[in-house]
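First up is the structure itself, then whatever we jot down about it.
Omission of a single protein chain aside, the complex is shown with its protein chains in their original locations.
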Amino acid sequence: MSCGARRPWWWRIRPVPAAVLLLAVALGVVLSTERLAGPTDAGQRPAWAAPALAGTTLDGAQFDLATLRGQVVLVNVFASWCGPCRDELPLLAETARQGSPQGLRVVGLNLRDGPDAVRDLLERTRADALTVLPDPDGSRAVDWGVRGVPETFLVDRDGQVVAHQPGVVTRQWLRDRLSPLLAAA
Amino acid sequence: MIRRAGVALTLVALLAAAAAGLFRSAVPAGRADPVAAVAAGLRCPACQGESLVDSRSPIAVSMRQVIADQTAQGRSPDEIRRWFVARYGEEVLAQPPARGPGLLLWVVPALALLGAGAAAARTMRARRPARVSPADRPTRRRSRRPVWWLAAAGLVALVVAVAVAADRLAPPTVTPRTDPTAVALKLAYDLEGQQRYDAAAQMYREALRDRPDDGVRLRLAFALLRAADAAGAEQAAGQVLDHAPESPDGLLVLGLAQRITRPTVASATLRRFLAVAPAHPAAPEIRRLLGS
């Protein structure tokens, strides 16, 4: 029985701690490679066909995304009860004004909101010129795969969603994503 | 003997009754809500770890609505789930599918159960006394000094590693200090909300030093007016009107301030306000004031 000394060294390693060690190292490797890769473009999936979006706008006109082929459409999901939305509306209104000669349409999809509250918000943010499509029960937004407000989708001239921004859009984002599309015309 | 049989009989009867109760209880009751069942299997995309059933976020309410609509159209739970996965990706499922890494959810606990069970079975077996060979005992005497120095070096290395790593890993932008003017403005709004107009006016003045902006000046004027400092409000509104003589808000505050300082010119200012902005939210109130 006095064979303890003759056993190979690995016999003396206990399986449980060794397994835990291996798992921990693996987790560390996975996480640090992720770290080195840096914040990748998570959430940027390849372009997909834009879901249907049609109905009566806030001021009574008819709107159908399908008729806008050949134009670039920025779909912004917003609500009056959402603070960040309020902050980004002026930027969107400005973008709409500047981009319209190059074939840009900006459409606000108004999620679960009252018409009065929206009108008030648009007035206050000087964004009354925006095309706004009400979505009182949120089913249109769900059809688009909206996660929260604000969220913005960029539809190119072929009706493909080419960019998608959960959260507030910035000037930088618009410059990076929207400008090339508009310039391509 | 009879007593023992009685006990056994009672236990058997109880067992049967319990089995019946368990069976009846485990069979899903007819009133189970199919919408809730589907919603329980989906995750609220706007929240952390909440299922659609529990979540109160507006998008979750909408998603429940969509589930209800689709159920009413006769779609099966599986179809509805697939519809959601097509739009939101697989992360919308409350549980990852049992493939790829999702398998780990079942493999790891199973391995833990088997491993711990095997270890427990070994523990339960009797063990003969193992003769201890002296080589196995950790009694090798080494010189103490190197150990101590090694430990000292290790500790220093630990501290240095943390210091260096903390420095290296710190995000490149060293906390982008928020614009102090914006902070001052935010605080001023809050103070106004708490009806501490004096303090709010002070904050607006601070913000104005860095950013001479008519919007801020107007807020200052309003705050001063509410803090019963009509002269200050008049002065601030006057500055706004110097730049923009037609500013409706400027005229409004000026007029209201003048009602206290110089009542004779106040109504003229307010009338000008009404002429410039007849649809202003404050207009009806001003009309009432002028009418009385």
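List of remarks:
Each chain gets a letter, A and B, in the order it is written, and its residues are counted from 1.
In this section, a contact is a pair of C-beta atoms (placed from the backbone, for glycine too) under 8 Å apart; a residue touches a chain by one contact, two chains touch by 3 or more.
Methods note: contacts and distances are computed from a predicted model.
Per its UniProt record, the hidden chain corresponds to "Cytochrome C biogenesis protein CcmF" from the list "Cytochrome C biogenesis protein CcmF", "Thiazole synthase", "Maltose/maltodextrin transport system permease protein" or "Fe-S cluster assembly protein SufD".
Taking every chain of the complex into account, the omitted one touches A, B. When you scan B:Ala86, B:Ala163, B:Ala228 or B:Ala244 for touch with the missing chain, the hit is B:Ala163.
Touching the chain that is not shown, out of B:Leu14, B:Ala231 or B:Ala268: B:Leu14 (per the contact rule at the top). Although one chain is not drawn, its touching partners on subunit B can still be listed: residues 7, 10-11, 14-15, 17-18, 20-26, 29, 40-41, 43, 48-51, 54, 56, 89-91, 93-96, 100-102, 104-105, 108-109, 111-113, 116-117, 119-120, 123-130, 132, 136, 138-139, 141, 144, 147-148, 151-152, 155-156, 158-159, 161-163, 165-171, 177, 180, 183-184, 186-187, 189-195, 203, 206. The set of subunit A residues touching the chain not shown comprises 4, 11-14, 16-18, 20-21, 24-25, 27-28, 30-35, 38-39, 42, 83, 114, 117.
Here is the rule we go by: only the chains that are shown with their structure count from here on.
Once the centre of each chain is set as its mean CA position, subunit A and subunit B turn out to be 18 Å apart. Per the touch definition, subunit B reaches subunit A in the complex via residues 45-46, 57-59, 61-63, 65-66, 69, 87-89, 115, 119, 130-133, 135-136.
The residues of subunit A lying in touch with subunit B in their complex are 1-2, 4-5, 15-16, 45, 51, 79, 81, 111-112, 137-139, 141-149.
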